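Every protein chain except one is present and positioned as in the full complex.
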Amino acid sequence: MPFLVTGFEPFGGQHHNPSQAVLGLLPSQVGSLETTSPYGPSETVTAILPVDSGGVAKELSRLYRKYKPEAALHLGLAEGRALISLERLALNLMDFSIPDNTGVVREDQTIVPGGPLALGSRLPLRRILESWQRENIPATLSNSAGTYLCNQVMYLALSSLPQEVPVGFIHLPPDETLALKKTSPYTPLAVQAQAVRLALETTLNYVADRFRRTR
Amino acid sequence: MPFLVTGFEPFGGQHHNPSQAVLGLLPSQVGSLETTSPYGPSETVTAILPVDSGGVAKELSRLYRKYKPEAALHLGLAEGRALISLERLALNLMDFSIPDNTGVVREDQTIVPGGPLALGSRLPLRRILESWQRENIPATLSNSAGTYLCNQVMYLALSSLPQEVPVGFIHLPPDETLALKKTSPYTPLAVQAQAVRLALETTLNYVADRFRRTR
Amino acid sequence: MPFLVTGFEPFGGQHHNPSQAVLGLLPSQVGSLETTSPYGPSETVTAILPVDSGGVAKELSRLYRKYKPEAALHLGLAEGRALISLERLALNLMDFSIPDNTGVVREDQTIVPGGPLALGSRLPLRRILESWQRENIPATLSNSAGTYLCNQVMYLALSSLPQEVPVGFIHLPPDETLALKKTSPYTPLAVQAQAVRLALETTLNYVADRFRRTR
Partner (left out) sequence: MPFLVTGFEPFGGQHHNPSQAVLGLLPSQVGSLETTSPYGPSETVTAILPVDSGGVAKELSRLYRKYKPEAALHLGLAEGRALISLERLALNLMDFSIPDNTGVVREDQTIVPGGPLALGSRLPLRRILESWQRENIPATLSNSAGTYLCNQVMYLALSSLPQEVPVGFIHLPPDETLALKKTSPYTPLAVQAQAVRLALETTLNYVADRFRRTR
C-alpha cells in the first residue's frame, strides 16, 4: 500500500505553487526494510489537487479509492508564512478571502454538515518536528490551517480515511520562485522537499512501531 | 592583492553570527585568469570584526594596512530581515538601540566628524543583484544599513579606503542556526555563502572590466 | 443578571495588560430598555484573572457561581497582533511557549480530559464585526486563540457555562502603553474600550432578539 502525497495547482493569479513543485523532488520509495513498515519500504504516489472547492472532495475520494493509501500527507501553500508549518487540526469551516479557481467564494459554511468543529492531525507531530530539528530545518507547529482549500482538504481527509490511517497536512511557505517575484520570506524548495521526505519517513516509522507494539 | 571579506562576532547575547559562519564557506580564490582581474584570480582573505564601536576603526585600519585589499566586502547580521540585502549607502551616524559587546551605547553621534552625511556603496550593485537573480537567490537592495556597528564599519570603510577600491556591505538575515532558536524567517547559510561568493566574483569582473576600459 | 467581563493581570515580565486596563473604561450598564435584554439594561461586572494555569479554573467557577452571568466576555492580550481579534473557537489544548505567572509550563496537555478538540464561540460573531465596521474600528476574525491562558479560559468558559449563555473571547492588541516601550503596532486603549462596549451591546441585543423570537 502506498503513501499518498498531494499538492495543489497554482491559485490566486500565480503560476507556481511549491506544494506542486515539491512533489517532483520526492523519492519514489520511502523507508527501508528494517526501520519502517512491516511490508518493507513504501511506494510514494503523488497527485495534484484542483483549487476547486466544489470538486476537490470527489477528486480526493477517487484518489483514496484508487490507491487505498497506507498514509496520506496533503501539502498546500501558506503565502504569508516564512517557515514550513505542521498543522495540528482542521476546522469544519469554509470562509474564503479570495475565490477558488472556479470563482467560488464561501462564507461561514461547514465542510461536513453535522461533523465535529475540529479534527486533529493523525500524523506523529512531535516526532516529525524532531526529525526536522535534527536536520536543522526551522519549522513551526500551527494551530490553524486557515479556512480555505487547504483546511477543506485536511478536514475531508481526516473525516473520510479510516481512523487508523495516518493523515495530516503541511503548509509550505513561498519558495525561491515565488520570493524572487514578491521579495517575500521563503524556504528553498530543496529544503521543503527534504522536510516532506522526513515527514514521510517519520510517519512510516511510526506506523511500523505501532504495528510491532500491537502484534 | 587580495579581496578582503569581514564578518562580525556574535552580539546581543547570541552565540552565533551568520556573517562569521559564512566566512568559512567561502572559496580561497575567486575569479579566473580570463574573466576577472588583470592579475588573475584574487585571493580571499577573511577577518572577524569585534562588535566594539570604540575599537573597530583601529582593527579595520590594521586589516587595510596589512592586506592592501583590491576590494573589500563587509558582512553583518540584520536580525529582523528575511532576505540578503545589499546596502546602498552608509550614514555618518551612530544611534544604538542595544549596547555593543563592550557595553557602549551611542546616541546621535557622528562616525567621522565633519564627514558627509552619507557615503554610497562602491560595489557594482545592479550587477550583483543580477548575479543573484540568475542563480535564483531572493534578495533586496537596502536604503539603510541601520545606525549600529554594521553601518559604522561600512562608513569607515568607504571613508578610509582609496576611492578606486570597490567597497560595500551586505546584510545577512538569520540562518538556520538562529531560526531554529527563534522561529524567525531565515536564509540557509549555504545560500548566503553562494550569494557572497557571487558578489565577490561580480565585483572582480567589474574591476577587470574597468581596468580593460581604462587601459 | 449581569454581563461578566474579564481581563488578565500582566504576564511575561510586563507591568501592564490592556485587557486589564480596558475594564476601567467600560460603562457600568450596557443596553437600554427597548433594544436589549427583556429585563432592561444589563449591569457590567468585571474581574481580573490570574495568569495561573493551575488556579484559573477555580477562579472562573467562583465568578460564575457568584454572578450567574447572563453573558460572559473574556479578554486577553495578543502581543504579536496589531488589531482587535474576535476568536472563533477554543482548543482543548495547552502548549505554552512561556511559563505562566506561577512558573508552570504545559506541553501538549488537554484542558478538559475527554472534552471535544474544539468549542465554538457563542457570541454573535458577524454582528459584532459589523458593529465595529460601522464605527470604523479595524478588526479581524481569528481562527486560533493560541494554546496559552487565553485559550484555556475560553475553553473553560465554553465548557462550564450553560449552553444558552453567550460566551466568547476577544484578543486585544498592544495599546499605546505597551507600544511606547516596544515600538510595536498598537490600537489605542480608548478604541479597544469602544470595541468591547460595542461587543457587549451587540451581544445583549442578540440575547433580546432570541428571547423575543422564542416567546
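As written, the chains take the letters A, B and C, and residue 1 is the first residue of each chain.
We adopt the following convention: a contact is a pair of C-beta atoms (placed from the backbone, for glycine too) under 8 Å apart; a residue touches a chain by one contact, two chains touch by 3 or more.
Here the structure is a predicted model, which is why all the values come from computation and not from measurement.
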Chain not shown, its touching partners among those shown: B, C
Given B:Lys68, B:Arg126, B:Lys181 or B:Arg210, the one touching the chain that is not displayed: B:Arg126
Which of B:Asn17, B:Thr44, B:Ser131 or B:Thr147 contacts the chain that the document leaves out: B:Thr147
Touch list for chain C against the chain that is not drawn: 82-83, 133, 136-138, 140, 176-177, 179-180, 183-186, 188, 191
Where the unshown chain meets chain B, residue by residue: 88-89, 91, 93, 95, 108, 116-120, 126, 141, 143-144, 146-147
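To be clear about the criterion, only the chains that are shown with their structure count from here on.
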Central chain (by mean CA position): A
Chain at maximum distance from chain C, centres defined as averaged CA atoms: B
Superposition of chain A upon chain B: rotation angle, C-alpha, nearest 5 degrees: 180
Rounded Å distance between chain A and chain B, as computed from the means of their C-alpha atoms: 40
Averaged-CA centre spacing for the pair chain C and chain B, given as whole angstrom: 49
Chain C: positions in contact with at least two other chains: none
